[in-house]
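Sharing a structure below in structure tokens format, with a few things to ask.
One protein chain is absent from this view; the other protein chains keep their places.
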Amino acid sequence: MKTGMKIAGLSALIAGTALPLMAQEAAAEAAPAVNNAFIFNTLLFLIGGFLVFWMAAGFAMLEAGLVRSKNVTMQLTKNIALFAIAAIMYWLVGYNLMYPGDGWSMAGILGAFSIASIQGDPAIEAGYATGSDFFFQLMFCATTASIVSGTLAERIKLWPFLIFTVVLTGFLYPIEASWQWGGGWLSEAGFSDFAGSTLVHATGGFAALAGAIILGPRLGKFSKDGRVNPMPGSNLALATLGTFILWLGWFGFNGASQLALGTEADANAVAIIFANTNMAAAAGAIAAMLLTQALYKKVDLTMLLNGALAGLVAITAGPLDPSLFGALWIGAIGGIIAVVVVPMLDKMKIDDVVGAIPVHLVAGFWGTMAVPFYTEGASFGTQLLGFVAIGIFMLVASSVVWFILKATMGLRPSEEDEVLGLDKAELGLEAYPEFKA
Amino acid sequence: MKTGMKIAGLSALIAGTALPLMAQEAAAEAAPAVNNAFIFNTLLFLIGGFLVFWMAAGFAMLEAGLVRSKNVTMQLTKNIALFAIAAIMYWLVGYNLMYPGDGWSMAGILGAFSIASIQGDPAIEAGYATGSDFFFQLMFCATTASIVSGTLAERIKLWPFLIFTVVLTGFLYPIEASWQWGGGWLSEAGFSDFAGSTLVHATGGFAALAGAIILGPRLGKFSKDGRVNPMPGSNLALATLGTFILWLGWFGFNGASQLALGTEADANAVAIIFANTNMAAAAGAIAAMLLTQALYKKVDLTMLLNGALAGLVAITAGPLDPSLFGALWIGAIGGIIAVVVVPMLDKMKIDDVVGAIPVHLVAGFWGTMAVPFYTEGASFGTQLLGFVAIGIFMLVASSVVWFILKATMGLRPSEEDEVLGLDKAELGLEAYPEFKA
Amino acid sequence: MKTGMKIAGLSALIAGTALPLMAQEAAAEAAPAVNNAFIFNTLLFLIGGFLVFWMAAGFAMLEAGLVRSKNVTMQLTKNIALFAIAAIMYWLVGYNLMYPGDGWSMAGILGAFSIASIQGDPAIEAGYATGSDFFFQLMFCATTASIVSGTLAERIKLWPFLIFTVVLTGFLYPIEASWQWGGGWLSEAGFSDFAGSTLVHATGGFAALAGAIILGPRLGKFSKDGRVNPMPGSNLALATLGTFILWLGWFGFNGASQLALGTEADANAVAIIFANTNMAAAAGAIAAMLLTQALYKKVDLTMLLNGALAGLVAITAGPLDPSLFGALWIGAIGGIIAVVVVPMLDKMKIDDVVGAIPVHLVAGFWGTMAVPFYTEGASFGTQLLGFVAIGIFMLVASSVVWFILKATMGLRPSEEDEVLGLDKAELGLEAYPEFKA
Amino acid sequence: MRRAGSARETVVKLIIAAIKPFKLEEVREALTTLGVRGMMVTEIKGFGSQSGHTEIYRGAEYAVNFVPKMRLEIVVTDALAEAAVETIAATAKTGKIGDGKIFVLDVAQALRVRTGEINDDAL
Amino acid sequence: MRRAGSARETVVKLIIAAIKPFKLEEVREALTTLGVRGMMVTEIKGFGSQSGHTEIYRGAEYAVNFVPKMRLEIVVTDALAEAAVETIAATAKTGKIGDGKIFVLDVAQALRVRTGEINDDAL
Partner (left out) sequence: MRRAGSARETVVKLIIAAIKPFKLEEVREALTTLGVRGMMVTEIKGFGSQSGHTEIYRGAEYAVNFVPKMRLEIVVTDALAEAAVETIAATAKTGKIGDGKIFVLDVAQALRVRTGEINDDAL
């Protein structure tokens, strides 16, 4: 490493613009100067990538905090396993299915089937290192899967959930994302979704919605008499930590989606995105806080957390163009959506343990539709088209997968196991074995 | 995003310094080369900014871990809400009040009243993207507010606390900070506070101190017979996590306060700051550990955590100029201060739940006074002047606000509610509902 | 800070490549243009450094989650204290002992004895800021110590452990690491260990192994009849959080070990390392999950966490050269090693509380031996030589230290104290005082 | 206040029951309908014939000797005792091993702190 | 060791009390002054007239049937029993609903593990 360093030092020097002496030789050999933009762009992907990676931990903590203690080990297991699965499936199939370049299997609709490769010399003309792009894009794929685990918590067996994750991260997400980010038909149509309110968040939300309906609610969640029985989360400190983690990761999620840092304009854009993203989250949190106080005469922390996340999801479709004030009201409406939609789902007897559907699907819809307010060229019609198209695809496709899993291996544990808790019943391992739950 | 990428790739290329062929044209068109310093500076602000953002989570975890379990939900709620409020108030008033440029309302004393705006083309001559500066500065404002919540924990109602936060983040912090960082009278006077031992930490500490005195101690904290009744924190794992988070965030707090990364000298400075910051924290932790062992025949983890933070606060006023050894003894004295002052406050019947006053106010004073040891041009007199001036302003101003809130809506919950815990009494939501507390 | 900004802005401008007008003057004065590689390299060290710092928190959470609640405060205390000690010892002795340059005390074997200094003007020719290198290298030293604390948890007194840490971070690690990264005899011999599968992880593992044998198992861990009595971790949410933190930090650990970011080739290399590191972790996790399912008919989350970490350790010796597929199978074997070796150690009556020996020592061996599969010039023989040499040195040296400590102050608390738990017995402070354990 | 009774005069009964946790709500509702107005509930570790299944942790097998149970304490009037016992038995029953036990003890005296009422009036 | 007594010979009393948690310290101190030298304290969920207020979580109302209480078990000599009961009643009383209950049972035998002392000497 240190020895390596010496070399590095040299190469750095050579790369560095010339000291008087070397200058001529350099010129003589016409040594191509370093393309700093290539380095900046790559760096943006890597920083953005590790920030979005961190969101996987955020989802894990948020969900572990919002489930009952008897299902915490299972929720943690699902979250770390789904990330690992995404990392492998996206390499095996997803990446080239999503970014086929000119290798479409069906033009604009179905990408290429081949394994991702990142080795080899840097492709300067691409403007960034392939590996950094793969690393960054992979994190988005994993995020989509993280959304699903929360909604279905406490009542789906481990393996069917993981198998669904395989399909989602290997095929469903890459296909619908290719339509836009892969340069497919949606991008041709002029759809606009900067960092994925629809392509990532609503997509995960649709998969979760299909699952929640097919899976059914947790035992005892809804009484025959229609009463809703809350099942409070077991650890709100974890849930809050998870939200802070997601908020932090979102700077990478939206900021690095600028995809370039090599010019003053790009740097300026990334800066604006960071500031707008933060503002939308803050506004979502405040809106949710005020609304719960108004509706229930008390602040509900879990709603406040959902509100911040809904604000983030809402700004994700267009974090660059709005003013800070724009980010504020777009985010605030996101927060209001979270507070309003959570009980609506309960009325519809759809059991969404962590509120992922209001936050990612509904606020994602809002964010997508809000783009035209600030982004030139975007039209409400096209935005709606894109959202609906992806919605139908995801609902149908994931329903098929869920039904097959239900028919073959079954989705739910036995009633007794569910009552006992998945930790003891399926994993034989409690998350807090010493604490009386 | 991918489509965007293609363009980015191009712009990157054009931006990239010339390949033989393009060179002449470039020169011909006199295409202005990219100002890499602008990008580096902006990147420094963004990285520093997200690291300081992370400190908000650190305060939340530290405080949630040091309060009793019956007040954890409330502490979490306050911490995330105060950050959201800071984000909005700093945009609405704070930023231009703190950085009026030439728009002072009262020269050097009171800044400009206008809403912050970050849109538009990059102002190359500024050397950094406005949005990145706003993003970074905002985090400092929020940090100041985070300090207050810990001291007043477990006995102040949610809304009066949040209203105080509105005033603190919108007005009090921006005004006093403008005196120095806005180029106001203190900076003219030659005060030196690199990253805010006084401007951020002591300022938060003064607001907390005023609040603690006006609010009074928690019920049962001090018995009539003068005995102090410890109320051990409910979750030291969270408290330790919070401290690690703060330690990490501090690299951005101090490092990015160099405000520039565009030259070798700046890069070198940021590197020195990182190393010194780490050393001061380590020394503070070790000093506190050894001192508690000496005083109490056992190590007190909570003091060790306070010690590390006190070391960080102490180096914050001058993290660049000291040698590593300088950082060590400055930080170590910070750690000693924490251990010594915590019981002193108890004797004065001032109830500081997490030790924020010793850590941020007293160690902040020490750090401010230590600057002249290594920084040329700094004088003890001016340092004292600055600290006292800001101290008086903050004590008076926040006392006024606290008194108004006390007189109007009241600061404290009923005795019964306080005994029951704010989580159940005010929020109707327990942080750990399943665990027997 | 803001005032500073103005200057920074200027310097930035001057630094920035020339606007038409200034150009000639600049040329005239032959003003040396900014060496961007120096800034990029320094930035890589700083980002990598804070990511590896974060790993200290990861170890703390992982270990706090895997010990029983009666020893959590102690585990947290050890983890934060050991980091602080490493920070000071590495400055006092370690850095120059590890990187003597030409100042070897014994050529290639024993480095220089002098205190590290990072002040002064940037040494452009070095290619990076000294402070950034010190900051980054220090974190590796601390990591080595973090590995030891987990294995010996729940039964070693605070002070002997900390004194061992002083020796480990000040002498043992720097000496063995100097052999390779300091340009010592091992690097001459052609040993290849990119980021430290052997130099950091196995080294920590050897120190832990020696300690575990000399210290003996926890009371009741192994019954006379040879039965193994599991002692489940008290908080798997923390353990999972810790694993996510380590995974995140590892991007800095391996990525910044490229030691340079100043050229497209370096940027490309760092990107590949990030992607490979992530793949190895994912593969390790999946392999461990599938294997526990196969062996025990249920997934063991703690094994899954160990598997991810073992995958990371395995790829650390050579994260650059393998393809993604290479990273996959190298990481997967790491995960399998974790699952297989954990019970083996139990059979050998070696009590490794968190599985650090399988993860860091055994998977570290595997990773070291796997290098020649993808790295030209590396030979299995030399790899084995390096591993064995360092293994012998570490086993002998740390055994000596452990024995001296045992003979002088004793390593273990009284049986009664161990049963009561170190938190109450030695620190008089419970981590979760309100929760019935 | 009346003299704390000697063993001879039995006034009210204390029913102690160990049941499966998920039955708690059902039992509570059944007892309320029966007219029981209060109880004390404790989470306990139960040991009995149900105990003793084995788990695996990090590759090592171990026996789980204790199963979580809910322990109910209900003080009722002599008159209500029998019905209460029957109600609990009926509601808590799943027929599977581990359903639990019910014990009845004599209480010499009962008192309501708030009012000072004693025995039957205290319940 | 003496034969564990039959119900007929009552030697000492067991006082079981459910009180409001924040009263625990006060009650403990009062009992100590009275001469009580030991007790067992359990955190329980109490069900009674106080129970049944509703809370809202994520927009849905639900009834809170159990309130946290402290359950005290104190074994005292026959002689001390009455005073102990009165002391607890007096100290735990707030006059508000939920103050709790006190129950007195007969104990057939008491034993101090450390010394083997029994009955009065064991306390």
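For reference, chains read A, B, C, D and E in written order, and residue numbers begin at 1 within each chain.
In the analysis below, a residue touches a chain if its C-beta (ideal position, glycine included) is under 8 Å from a C-beta of that chain, and two chains touch if they have at least 3 such contacts.
Note that the coordinates shown come from a computational prediction; the quantities given were computed from them, not determined experimentally.
The shown chains contacted by the absent chain are B, C, D, E, with contact judged over the whole complex. Considering the full assembly, B:Asp346 is the residue among B:Asp346, B:Asp417 or B:Glu434 that touches the omitted chain. When the whole complex is considered, the residue among D:Glu29, D:Glu61 or D:Glu82 that touches the unshown chain is D:Glu82.
Although one chain is not displayed, subunit D still touches it through residues 7-8, 10, 13, 16-19, 42, 44-49, 65-66, 69, 71, 81-82, 85-86, 88-89, 92-106.
In the full complex, subunit C touches the omitted chain through residues 419-420, 428-429, 436-437.
In the full complex, subunit E touches the hidden chain at residues 1, 3-7, 14, 25, 28, 37-42, 73, 75, 105-114, 116, 122-123.
Note that in this section only the chains that are shown with their structure count from here on.
With contact taken as defined at the outset, subunit C and subunit E are each touched by A, B, D. Counting C-beta pairs in contact, the pair that comes out ahead of the other among A-E and B-E is A-E.
Contact of a single residue of subunit C with at least two other chains is seen at positions 34-36, 38, 43, 47, 124, 232, 235, 241, 298, 300, 302, 432, 435-436. Of all residues in subunit E, those that touch two or more other chains are 43, 55-57.
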